[in-house]
Every structure is written in C-alpha cells, then in structure tokens.
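Following: one structure in structure tokens, then a few remarks.
With one protein chain withheld, the remaining protein chains of the complex are depicted in position.
Chain nomenclature is as follows: A and B, assigned in order of appearance, with residue numbering initiated at 1 for each chain independently.
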Amino acid sequence: METPYSIRVVDAAKRFGDVAAVDHVSLDIRRGEFFSLLGPSGCGKTTLLRMIAGLEQGDGGNIVIDGADVTELPAHRRPVNLVFQHYALFPHLTVEKNVAFGLRYRNGVEKGQWRDKVAAALDLVRLSGLGHRRPDELSGGQKQRVALARALVLDPRVLLLDEPLGALDQKLRKEMQVELKQLQRRLGITFVFVTHDQEEALTMSDRLAVMNGGKVEQMDAASTVFEQPATAFVAEFMGAGNFFTANVQSVDGAIVTVASAAGFETALLAPGATYRAGDAVRFVVRPEKLEMWPTLPGPAEARACMEVTVEERIYQGVATVWNVRNRAGERMNVYQQNVVRTAGEEFVVMGKAWVCWDPRHAVLMRG
Amino acid sequence: MKRRATHLLQLLPTWLVLGVFFLAPIGIMFGISFREKGPAGTLKPVDDVKAYVASGKFLNNYRESLDPSYGGVYWRSLWVAVVTTVVCLVIGYPVAYYIAIVANPARKNLLLAMVAIPFWTSFLIRMGAWKLILGTAGVLNTFLAIFHAGPLDLLYTPGAVLTGLVYGELPFMILPLYASLEKMDRTLLEAAADLGAGRAARFWRVTVPQTMPGIVAGVVLVFIPAAGQFVVSDILGGSKGALVGNIIQEGFQRNKPLKSAIAFELTAVVAALLAMYAVYLRRRKESPL
Partner (left out) sequence: MTRRPGNHVLRGFSWLVYAFLYAPILVLIVYSFNTSVQTARWLGFTPRWYAQVMRDHELIESAWNSLLIALVTTVVASVVGTLAALALARLTTRVAGATRGLLFLPIVIPEIVVGAALFTFFVSVKWDLGFWSIVVAHVSFSVSYVAIVVRARLAGFDRTLEEAARDLGAGPMGVFWRVKFPLILPGIVAGALLVFTLSIDDYVITSFVAGIKTLPLHIYAKLKINATPETNAISTLLLAVTIALIAIAQWLLREPRRRK
C-alpha cells in the first residue's frame, strides 16, 4: 500500500519527570518533502525527532514510517537515519570507515560494493579524496558532510537532521542551507529538519511545524506560516508580533468588520471562522507590510491607517525598523526597506506619523 | 527492564570477589578482635557467648591495645603521618604548579610521566636504595668521607623513615595537585589582578581555594598509607622506629585477637578521616562552585 505519507506521527507523547516534552503530537510528513520542526529550545522538536529515529521510547502514541508501524522497533532496525547536531563521528575511525560503518547491517549490499558506495557518498557531499583522514583533522563543515555521507550511504527513506548547521559560522551556514536543499531535491527523499532559526526553516522547507511546549502550534506550507500565523506564539516567533486588539462590529460571510482599540475601523478576511458582533479579537500585520506615511493618505489608496508616535529608529542598513506606538498604547515594528536614499528622514523620533497597510495583510489570531 | 538486569549482572563478579575476599575477611578479623588468644596461635573457644559479652571480656584486646606501652608507637605513627603529609604538600605544590602553569605546555606530558615513573618501579627497591644511601657505610657517608666529614648516623632514625615515606608518597601528592591546578580557570587570576590583588594575594585568595579539592585529595592519598606504614619503618626505621603497622605485623600469628584489635583501631582512624573527606566532597557539590 503506497501511502503519500513518509512519516505519520500519531498522538506521540514523551515525559521527562513531570515535564511533557512531547505532548500528544500528531503530524504527517509527505514523501519527498523537506519538512522542518521549528521552535525555541525546549519546545520538544529534538525529542520528537529522536522518537522518530527510535532513540527515545515514547510514553504513548505511534510512529508510522511508510505505512509500517515502527513504534516498537529499536533504533537500529528503523529505515531512517539521523544526522546529529555535533556530528557524532567515531574518533577512532577514518572518514571512510565512518561512512562505511552501517553498510554491514544492510542486507543486499556485499562487501565488495562498499568501497564504491562510500566513494559515491563522499562524492555527493563533495568530500572526495578525504577518506583517509580522521575526524579530528577536519573542519566543522567537513565533519558535517561526513555525517551526512554516513547517513546517506545507507539509502534511507527519510533523513532526519538535528540542527546540523548550528555550529557553523554565518557564511558557511547559508551556503550549506542551499546545498542541503539542492541535495534533497536531487535525491528526492524526505528530509525532516529540526531548527530554532525561523529564517533557516523558511529558506529550506516545503512545509513546517512550529512547536511550543511540546505541542504543535501550526503546521502549514512555509509561506503560509510566515504570512498567516495562526496563534500569537507563532506570530511572535516568526517576527510578526504587531498585535492589534479590536472588537467585532459586524460579520458578513467571510468579511469581519472590527473596531480597533486605536480608534479605527477595518475589515478583515476570516474564511471559516465564526465571529459574532461584540467578540474581542486580536490581529497582526507583518512589519514589512506596514508603511510609514507622513500624513494620512487619501481614500484612493485603499489602506487601513492609524496615527502613531515614533518611539525609536533602528538603522539596519538594508532597512530601517521603526518602533511606533498607537493611540491605544500598542507597540508595533515597521520595517521600511531603504529603497529611496532619503526615505525615513521625514520621520522624527518623538514625532507623529501615520502607519498604513493593505487590509488584506491583516491576519486574525486564533486564541 | 532488560537493560537494568544486564547492568546488575555486570556488577555480580565484583560483589562476589569483594564480598568473599574482602568483606568476609574483614568481618572475620573483626570477630577475632573480640576473642581471646589460645596456645600456639589458636583462639580460645567461647562456650557461653552471652556471659562472655556480659562480662566485658570481649573488649579485653581493645583495652590491652590502649596500654601506655603502646602509646609511644601510636603517637609516633600519627606524628610521622602528619609530618610526611605536610612535607609532601610543601614540596609537591610548587612542582605541580610548575608543571601545570609555568612549564612549556608541550612538555607537560613528559614532566608528568617523570613524576609517575618512580611509582612504577618497585617500592621495596627504592627503599633499599635509601638504605644504601643512608647507611653508615653508605653513599652519603662515603661522599662525606672525602671531605673528612661524618660519618652521620642516618639510618634507623625517624628522619630516615620520614625521608623514605616522603620519597614514596610524593607522586601521590603531586598528581592530584596537578589535576586541580590544570583545571583552574586562569581568567580568575586575571580578574583578581585587575581588581588590585598582588601576587601573594592572588595565590592565597584565588589559587589555593580553587585547588582545594586537589589539596584535600592529595592529603588523603598520602596520609592514609603513611599512617598504616609498615615497609619503610621496617627497612629504614629498625626496631626503634616501629610504627603501628609494624606492631600489627609482628607476631600477628601468635596473638591474632590483640593484633586484630589494633588493626581495627587503625582502620577506625582512617575511616574517620574518610568520613570527613566524604562530607567535604558532598558539601562542595552543593556549593555553586
């Protein structure tokens, strides 16, 4: 039975003492996709990954890989492989022997084929010729590639990666992100990637799950999580922490009209949600979707607007971030790309300005 | 869990070996220390255990061991152990400091090995060497004779025993001290200097407290063997230099109960010291250090 799902996690749970590291999590990972588990440290993403790998025994729930329930299977019998955060290369073995380590457990691969398979794997990660070196003679980036090769040489159905780029410097990290993405596309196997860096997750993933306190807050395509955060936590984590409070005035199908605490009225799109007049709601608008205006623009612009006091100007080179505060005391960040050289000079700290946005960019929060 | 069972099984040989050939013997000797000695190295049988205990007879050996004629030996043993420990500490600390901090890092392993190598050679042999050196016709006196000085009566003196002991125990002081010094965070010294502490202040207020675990470990490792010493005092101390260890060994077979009692008194002293050490260790774990 060919399922479209590479991995199904069904109601997985794991406790350490009285802390629920993984709290009844269910998710599906599709075949051939690059899936990321994203969240702050302690959210349970690494624990969940290790449960899929078989290195942690869950306290409940099932792990199904390619249609087969592997929950009771020990780590060494699962058809998945893990790239460890600190590489876990065997210090007493050469690169070649490291990569070849798991081959003897694969039925159907004879000893004579090992050399070629190892060479092919090293080639794949662009480390040919370094087979005789030992781990302590390699740089961080090289060690990481060896760890990759060691896992890939076993032709796993799924590759699990536990924050593999964490120890690399900025530049190398960005290069590796691209390389990993290209590798995944070329091999066509499922990648499950754990990271706390939202930018990294967005760069590489097809879909991602944001985790917090052992639960999944949102699981969607990367762009959806970015543009339409579902909960306050996800909004904050993805850098969309511009929260507006408002009261529902009227509901017309999917269009909800609200009156914000800052004194303006705006209409929001909320398909499928059920709101009634009088409900208290929150919505966010991403910083880069907000615009700074010196004066209130005319109605032709079709913008929602509010008056603000400018509190701080943070110059970041590529952009300027404005910290502003509206009449309801709500603080917002406005991200203004430095497209025009003189842009931003018209706004003064402690002065007044108008912040406007296309109403379609406002996202209603659940909970 | 199957894992637990395997691990517990792995401990079984240890418990068998140590239980039968360590704990049992100690237990038996403990029991013997309450018995009376019989003729020719045997033990007098006890017919009525209750009466024996009630009469207080079972403590006879311990009473006898506290006889003033032994007092001199006990004090001498204690004094020898303390002096050995202090001398080892005073001599060993600078050497450990030199290896850990001052010497060329590339040479550290070699320097450490050189401290450890004497340990690998026979202890008896090294004591024999000291006999050769300190004897009336020994190396030192022969050397002095060239200058028409001496001969010094060095052998069979407390000094000879001390020299032998310090010589034998020194590596056991230097190695833990080195370990402690090596691990020490040097930036603490830099911070102290920045705050105005001079060299002596930095040593006494930062280095010494930071290396206290090593100092304590070294002291324990040196004091205990020194307290129970037997070989050095036998070879270099002669009959006048007898220590507790010699008292126990001499005529053990003939009077097992008495000697066993003395052996346990020595063990009690050692145990007390170790208990203090254990408390010290536990307290350190709780401190933020």
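Observations on the structure shown:
Criterion: a residue touches a chain if its C-beta (ideal position, glycine included) is under 8 Å from a C-beta of that chain, and two chains touch if they have at least 3 such contacts.
All figures in this text were calculated on a predicted structure; none of them were measured in a lab.
The missing chain, though absent from the display, is touched by one residue of B:Val46, B:Leu89, B:Ala129 or B:Ala197; that residue is B:Ala129.
Here one chain is not drawn; of B:Val80, B:Leu189 or B:Val206, the residue touching it is B:Leu189. Taking the complete complex into account, B:Met114 is the one of B:Leu59, B:Met114, B:Ala149 or B:Met276 that touches the chain left out.
Subunit B residues in contact with the hidden partner, per the touch definition given at the top, are 3-4, 7-8, 10-11, 13-15, 17-18, 21-26, 28-29, 32, 91, 94-95, 97-99, 102-103, 114-115, 117-118, 120-133, 135, 137-139, 141-142, 167, 170-171, 186, 189-190, 199, 220, 224-225, 227-228, 230-231, 234-235, 244-245, 248-249, 252-253, 256, 259-260, 263-264, 266-267, 270, 274.
Mapped onto subunit A, contacts with the missing chain fall at residues 53-55, 74-77, 81-82, 84, 86, 88-92, 101-102, 104-106, 133-134, 136-137, 150-151, 154.
One rule holds for everything that comes next: only the chains that are shown with their structure count from here on.
Distance between subunit A and subunit B, defined via averaged C-alpha coordinates, is recorded as 61 Å.
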